[in-house]
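Missing here: one protein chain of the complex. Every other protein chain is in place.
Letters A, B, C, D, E, F and G name the chains as they come in the text, with residue numbers starting at 1 for each one.
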Amino acid sequence: KTRRKKYDAQDNFSVMLKRRVILFQQELDTKHDKYERLVKISRDVTIESKRTIFLLHRVTTVPDAEDVLNEADIKLDGVRQKIGQIAEELKGEDIYQFHRAFTPGIQEYVEAVSFLHYIRHRCLISLEEINARLVFMNTEKADPKVLTFQVTSSDYLLGVADLTGELMRMCISSVGNGDIDTPFQLSQFLRQIHDGFSYIGNTGPYEVSKKLHTLRQSLGKVEDACYTLRVRGSEIPKHMLADVFSSRTTLIDPEEGVV
Amino acid sequence: KTRRKKYDAQDNFSVMLKRRVILFQQELDTKHDKYERLVKISRDVTIESKRTIFLLHRVTTVPDAEDVLNEADIKLDGVRQKIGQIAEELKGEDIYQFHRAFTPGIQEYVEAVSFLHYIRHRCLISLEEINARLVFMNTEKADPKVLTFQVTSSDYLLGVADLTGELMRMCISSVGNGDIDTPFQLSQFLRQIHDGFSYIGNTGPYEVSKKLHTLRQSLGKVEDACYTLRVRGSEIPKHMLADVFSSRTTLIDPEEGVV
Amino acid sequence: MSVTEMFSYIQGFLSADQDIREDIRKVVQTLEQTAREILTVLQSVHQPSGFKEIPSKCAKARELFCTVRTQIAELKTKFPMEQYYRFHEHWRFVLQRLAFLAAFVVYLESESLVKREEVAQILGIEVVREKGFHLDVEDYLAGVLIMASELSRLAVNSVTAGDYNRPLRISNFINELDSGFRLLNLKNDPLRKRYDGLKYDVKKIEEVVYDLSIRGLAKEPEAAGEK
Amino acid sequence: MSVTEMFSYIQGFLSADQDIREDIRKVVQTLEQTAREILTVLQSVHQPSGFKEIPSKCAKARELFCTVRTQIAELKTKFPMEQYYRFHEHWRFVLQRLAFLAAFVVYLESESLVKREEVAQILGIEVVREKGFHLDVEDYLAGVLIMASELSRLAVNSVTAGDYNRPLRISNFINELDSGFRLLNLKNDPLRKRYDGLKYDVKKIEEVVYDLSIRGLAKEPEAAGEK
Amino acid sequence: MSVTEMFSYIQGFLSADQDIREDIRKVVQTLEQTAREILTVLQSVHQPSGFKEIPSKCAKARELFCTVRTQIAELKTKFPMEQYYRFHEHWRFVLQRLAFLAAFVVYLESESLVKREEVAQILGIEVVREKGFHLDVEDYLAGVLIMASELSRLAVNSVTAGDYNRPLRISNFINELDSGFRLLNLKNDPLRKRYDGLKYDVKKIEEVVYDLSIRGLAKEPEAAGEK
Amino acid sequence: MSVTEMFSYIQGFLSADQDIREDIRKVVQTLEQTAREILTVLQSVHQPSGFKEIPSKCAKARELFCTVRTQIAELKTKFPMEQYYRFHEHWRFVLQRLAFLAAFVVYLESESLVKREEVAQILGIEVVREKGFHLDVEDYLAGVLIMASELSRLAVNSVTAGDYNRPLRISNFINELDSGFRLLNLKNDPLRKRYDGLKYDVKKIEEVVYDLSIRGLAKEPEAAGEK
Amino acid sequence: MSVTEMFSYIQGFLSADQDIREDIRKVVQTLEQTAREILTVLQSVHQPSGFKEIPSKCAKARELFCTVRTQIAELKTKFPMEQYYRFHEHWRFVLQRLAFLAAFVVYLESESLVKREEVAQILGIEVVREKGFHLDVEDYLAGVLIMASELSRLAVNSVTAGDYNRPLRISNFINELDSGFRLLNLKNDPLRKRYDGLKYDVKKIEEVVYDLSIRGLAKEPEAAGEK
Partner (left out) sequence: MSVTEMFSYIQGFLSADQDIREDIRKVVQTLEQTAREILTVLQSVHQPSGFKEIPSKCAKARELFCTVRTQIAELKTKFPMEQYYRFHEHWRFVLQRLAFLAAFVVYLESESLVKREEVAQILGIEVVREKGFHLDVEDYLAGVLIMASELSRLAVNSVTAGDYNRPLRISNFINELDSGFRLLNLKNDPLRKRYDGLKYDVKKIEEVVYDLSIRGLAKEPEAAGEK
């Protein structure tokens, strides 16, 4: 009889433990599943942001830049919708718990959106401006609520660090297209970003330090391009230079403009 | 007039080039999109296979192993359906073109299915047996067709290499559960696999060599466990040993059997 | 806002972050110190003489947990609570150690498995993330697993100290724990690695019980269940 | 089937694979040798004296492409065609070089952009994967990009050789190419890196044209288009 | 002395050491902050507008070096001076950066190579190890090499800003530096690696001078030669 | 002073440094040789026959320590004493080995923990840094931890040699050592890593004692407890 | 001689070198295959059933060594013998494996340490470099160390297979080996790293002997001591 009882107690322990473990399992599974969904959305964000960046590089050659910018805006709206899905997943969560799942996508989005912003406004988009556009309406009709997504300063920095690579590409393309102003503008802007990063130095996130080398290389390429423009331009007075270029443009395409 | 004509020619070149480029873009996009879809399916395959492996480890403690094995079979049916999706994506493709996208998932599936097979049949599943179960019916009702998926010998090897880790875990659990036969069986089986891998040596895929170290460690743990069983068992004659164990079992749970 | 201003602004964020981390690190150091003290108190149960003193040692440890609660209260003031996971790495290690110590005290006192709620209460923290500084499932489970390995050591030392019943009780307890953990699907993460260790603890205790059995030293099995 | 048999069986697969790779490597080496010879032939166009000889050099190169076709035919016999991508890495490098050389010959002959179909034909291979040993889009594009960089070098050397028109024609050609490539979305892969190089080629040629313009040496722009 | 006493006593040692290191780390952080500020000031010389402002920028940097001296003075109080090498790793990096910044300021002011004594004076430290906190030869040389690479950038940007003489002066300076370094027998250490970078700086500057020469923009070669 | 003169002067510094390091390396090699000889002498205690010979082996080791003292005296002449930490890396490894050997000899002779002062005396060096070539706390502790792992081996081999008491004494000793170390607040450095190994030694020895206990071979537990 | 001629001539050299290496690689591959086969044969001694078959397995291995000798004879014909060190890297790995296998066979047959001369003889090569294709001391030692770790595994598996004497003999053997190695002054090279592993093998085997001793299973300790 006593033995019987003992094993009941034992069973209780066992049963209770199992009940608890099943709860733990649910908690863990919920977390893992959410993590997995976030990884997948983040991959989509990355891909679409990259495509937007490619699209934006066309801006230096097409006749109407505004078309490209608007198209990029539309593409980024799509990306923002995806980020809305991330925000939805993170509703009520501590976002840092899942940060590793979506940080690659968000960095790529920062890169794309800041590239678009630079082309349009010739200045660096701020973290606030980025976050201001990441406000979403909850889709549940029963309870419409505002959702926001906050890009962290470290994701912002990492995205901006990558932006410099795109700016460098844009600079080289500009020179190739006979545009002599953009490279100088870009070199000043890039230098400012470079100086900004060296001001931050090693107080920033670890990944930034790894990207600094590439940033420095990009700056070097842009500075070299400007140097070449200047040194070649030195052989002819400035006012003549303009003539040469306008005649070059005419020469290539008098009626339809540069394709 | 001549100039006009020239630029028409030029435009033709340009227009033709663009038409071609758009075709290239479609080709590239199709490929990238497929790759991306395969990566996502592969992640699902990995997760579900891992869960199956966890489930299978319960086999050493539950009263009716067959239940667990059947449940695992059902889970793996789900995984196979996913692999069916992979096969669907690869229909008419050169599978090696996308191999990197799905190899992690397939390796994990090999690990899971060979683990189940070992528990059921106490032997190593062959590549043929694995592939024999990866035959799917095309879901299109218009044109029902048989689809197959072929696991490569390198994915098979890498999956089997990982299997050894699970076998080691199973061995240690068995000892903990007072099971004195399984560890010896497992050690012989593991030794055979180990000898098999050392027979293959460095002629196998590069990743195998990286896994050999872990394999050797697992074998060491299993051999140590068997050693301990033997050396402790040495203090009592074999027939008494059986008595001790049966009395232990009774002692722990006389009515319900080991939970 | 100029680029320079923007970077100064961001630098502000980064400095604030570094300061928070520095503050957290300091409190965590005091926590580690206390954890080490509790461990030293509880380690004595492994000594032959230590078995009789278990109750007093547990009481002593309970006292030290007051200090822990004060230190964790201090820790909570160092960062915004919604950002728990931002700084999680800083205290994860010590929190798992503390969960282990709490679990060990409770085991020594009542030979039962501490609940996550109890650990939280002993440490003066929450179970549910929404309510504040809390104990993650993973950290709770890690603490329990560390205890399992301490128990396998205790089983060995019990025999040395001449207590032949304790190993059997530990064996039952740890077997239950093992079958509980078997229900979990863990990812390939640190917890899984720790859980692999549990198998060795179970094995070790099984070996002790076996050693006792073949020598007829495992006399009073029923007692094991009663406690 | 015993474990040992199973591993012997797999070992069979692996050996077969190694043998195939060994065979492929050997043929690829001969291909590389021929590619180097074609390059040597075509390199002479950079020499001041080389400009007049372009037609004869192209003819010479065309002849060597016969050898290439034979060698590729040999290569095709070395592995099952459906497994093209299994061994792709072995010939990818040389195939891109050959695509470049084909593109360069075609450019030198007609100042036009070679089509993927033409390259395939010159190399004696297919365009569509299903039909057999084929030329991947990426490999075709890589070949074209290598040519772009060769053309920027050619623009420079044309000036040295006193031919002031060629750079303008190259400039137009390369600008078209650039705007074509701009329509492509490339992943972060080797092709994208190569495409980044194109920007530098465009820039370099632009600089040459600029140098000619300011000196009034770029006399006959219409001629450039006519050719 | 019991084991416990002994270890308590040892803990005293360890704590003292850890406290010193903590203190050093904090001061070094402020030093790094100031160094970064000086860098930001000096980097503006690369901007087109920055060239006229060199004197004012140098003055600004000189002011910030006052802060550096105060911070280093603070640093000196944190540990017994004979243990310089015990803690060297903590400040080696920032000291090399500061040596670079001092060398850069001196170069911008007077276009001459800073002496180790001058660097020491600017930083408020000693040259001779026996006299106190000093500047190791290796750290001085590392600073000079960092400057060399900054100067190659400056040569490029000078041209962009329309200053065609500066590159020639930089070229002479860097050549002299190069011959200086060639006198040294460097081991396979970090310094050697840095020195290997110098040849790229030399080459880069030579190419700038070349570009100016061929365009007749290198106005005063005689003056440059005289220096 | 011209740049050339300056660099020639600097080369003087560098050469001197390299010469010192070369000299140090040579003496350190002889020290390593002697350390290996002492180890060989002491290793014999693990042999079944070795237990009786402990006193004579210790005496032999003590003799060899004379050589060590001579060699260290030689080492001291190779560099200015205030630069101990500049060259510390060269002898740190062998010094820790020697501290281990000294601790092992003392343990074998008296079963007590060697004091840092004793190690210093055996090696003919100082404890206090200010007084000259000294033994850093960290190096002393490293030596002690190496000994701990040697003792776990000794416990095992004692049983093999039929000495069933020694493991109990070792167990007490190592437990005391373990509590001592728990008083220390070690950073995440090599020492911490070594200390993490100590718990395996403790566990191993506990298992040896367990094996003896369960077989009734641990005869004098009271005696062990008294210590 | 024109540049072209010169380079053609040089290409002759390079081709010859590449051909030699290609030839060597092929023979080495066959050697590796045979080595793996011998390994598979010898590894069966770890199986419980394998212990009785040791003589037959050794005989089988000896036969396979005939193949090895033929293959090495083949290898010798592939390059001029004075250039042994030029191509050493190609066969170093397999030679160490073969030295291990030879040492293992000899140990299994006679429980003695194979001499370098014996290994050389088994492999059909020389000991003295001057005489031809030889076995470097380092490669011989590496082979012996690989065997040591195989023996520690064998000690464990002997017990599992019920052979309680073998571990004692292995223990004596490995201790002797260990003292032998302690006579060597190894540099910080791969061999040194391998040697560092030996102490784990020694410890492992000592623990096996311990387990047997405490259970009274080590029957002939005297015999073991005599050896």
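By definition in this document, a residue touches a chain if its C-beta (ideal position, glycine included) is under 8 Å from a C-beta of that chain, and two chains touch if they have at least 3 such contacts.
Keep in mind that this is a model prediction, so the values were computed, not measured.
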With the full complex in mind, choose from E:Ser2, E:Thr70 or E:Asn175 the residue touching the hidden chain. E:Asn175
Hidden-chain contact residue, picked from the options D:Ser2, D:Gln33, D:Thr70 or D:Ser110: D:Gln33
Sole touch to the unshown chain from D:Met6, D:Leu75, D:Val106 or D:Val156: residue D:Val156
Return the single residue from G:Phe65, G:Phe133 or G:Phe181 that touches the missing chain. G:Phe181
Just the residue numbers, please: which parts of chain D touch the chain that's not shown? 29, 32-33, 36, 39-40, 43, 46-49, 153, 156-157, 159-160, 162, 208, 211-212, 215, 217
Of the residues in chain G, which ones touch the absent chain? 1, 3-4, 6-8, 10-11, 13-15, 17-18, 82-86, 88, 113, 115-116, 129-130, 137, 141, 176-177, 179-181, 183-187
For chain E, which residues lie in contact with the unshown chain of the complex? 175, 178-179, 182-183, 185, 203, 206-207, 209-210, 213-214, 218, 221, 225
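Please note the rule applied: only the chains that are shown with their structure count from here on.
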Given the pairs E-F or C-F, which one repeats the contacts seen at F-G for over half of the pairs? C-F
From chain C, which chain is the farthest off, judged by mean CA positions? D
Name the chain pair with more contacting C-beta pairs, choosing from E-F and A-E. E-F
Indicate the whole-number Å distance between the mean C-alpha point of chain B and the mean C-alpha point of chain C. 34
Gap in Å, rounded to a whole number, between the CA centres of chain F and chain C: 34
Centre distance in Å when chain B and chain D are each reduced to the mean of their C-alpha atoms: 41
Sequence positions of chain F contacting 2 or more other chains: 179, 185
Mind pulling the residue numbers of chain A that touch at least two other chains? 3, 7, 14, 32, 195, 199-200, 235, 259
What's the complete list of touching chain pairs for this entry? A-B, A-C, A-D, A-E, B-C, B-D, B-G, C-F, E-F, F-G
